[in-house]
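Every protein chain but one is kept in place in this view of the complex.
Presenting chain A:
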Amino acid sequence: MRYLMLVCVDPDKPEEEIAGAPDIDVWVKDNDEQGIRLMGDRVRPGSDATCVRVRDGEVLLTDGPYVETKDLIAGFDVLECADLDEAVEVASRHPMAWHGVIELRPFWVD
């Protein structure tokens, strides 16, 4: 099962060192080697983002307003896991789970 893992910043929580928080490089290497992490990357903050809408056939670009998570998403990963428990386990070893919050979205399956 594929899960989109949204890595989100908690705006109320300063990103300081947390004792025992896992190392991101180790996390990436581990999960890449096991074939769990299919891809992933960091993304620029909301201030560099663009909204695209098509209305009445016309493309409208705006700088916001952004949906709530837009400002918070710092990156994403695509995971291939047996089930939610495995995905939760992988997510809980990501350092941002310790600093912010991680949202797991199952892929749409027909």
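Keep this in mind: contacts are C-beta pairs under 8 Å (C-beta built on N, C-alpha and C of every residue); 3 or more make two chains touch, one makes a residue touch a chain; residues count from 1.
Heads up, the rule we're going with is that contacts and distances are computed from a predicted model.
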- So which of "DNA helicase", "Transcriptional regulator", "Polar amino acid transport system substrate-binding protein" or "Putative RNA polymerase, sigma-24 subunit, ECF subfamily" is the UniProt name of the chain that got left out? "Putative RNA polymerase, sigma-24 subunit, ECF subfamily"
- Query: Hey, which of A:26, A:43, A:60 or A:84 is the one touching the hidden chain?
  - Reply: A:84
- Message: To test your reading of the contact rule: which positions on chain A touch the chain that is missing from view?
- Response: 1, 82-85, 88, 104, 106, 109
